[in-house]
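Shown here: the complex without one of its protein chains, the others still in place.
On to subunit A.
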Amino acid sequence: MGINGSGFISSRRRFMQGLAGVAACGTVSGTGAAAPPKPYMPVFFNAAEWNFLLAACDRLIPADANGPGALALNVPRFIDQQMTTPYAQGAQWYMAAPFVQGPDNLGYQLPYPPRDLYRHGIAGMNAHATTRHAKPFAALAPDVQDDLLRAAEGGRLVFGDVPSAAFFDQLLANVMEGAFSDPIHGGNTGLGGWAMLGFPGARADFMDWVDRYGAHYPLGSVSITGETA
């Protein structure tokens, strides 16, 4: 660090020193009586919607040899928690009428904020699954689920006035956010998404590493609250 005596640097240093302590405490408490975590109870999604979300997330980011899947990363929890933010209510989108549909390249023109896209989209996916396969989406075999997700992605399904691609794009965007955002938002549990990518997270200081060309960065990921992986 090239400068000393500045308030923000010294507070940063205290924070980084704190990380070691957090890691050590984690080790100690890991040896104590560990109660199994309670399953997450969704706030926004009802039971049928939640079952769909768990199943769809598991297909969009499956656990495999490359790393954890969306379920281990608590991506459904992330999405449920996002649904109570202003973002999910369309507070950041221009939502004034009239809503006129046009060519795809002129962008999103539906009157639905993210919450409504989920409500319409999940109902539509389950209705389609029930009509075609006599079961809701979550009860179908993985390859059938994949076919349905691909049909939604390609815009080949219509859920009332919601094109399936609009719903799918919303879902996929939030799944990616949940797997790879800071755990402070409810997903990326254990920094598993970042570890899989080799992304150091909030470390945010590469002064000494910028010109070590092509070498593997040796330090693990760190989160905003100081969790390490």
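Heads up, the rule we're going with is that a contact is a pair of C-beta atoms (placed from the backbone, for glycine too) under 8 Å apart; a residue touches a chain by one contact, two chains touch by 3 or more; residues count from 1.
By definition in this document, contacts and distances are computed from a predicted model.
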- Among "TIGR02587 family membrane protein", "Probable chemoreceptor glutamine deamidase CheD", "GMC family oxidoreductase" or "Cytochrome c oxidase subunit IVB", the UniProt name of the subunit that does not appear here: "GMC family oxidoreductase"
- Given A:Ala48, A:Ala151 or A:Met176, the residue that touches the chain left out of view is A:Met176
- At which residues does subunit A meet the chain that is not included here? 2-3, 6, 8-9, 11-12, 15, 59-62, 64, 66-67, 87, 90-96, 98, 100, 102-109, 146, 149, 153, 172-173, 175-177, 179-182, 184-185, 193-194, 196-202, 204-207, 209-211, 213-217, 224
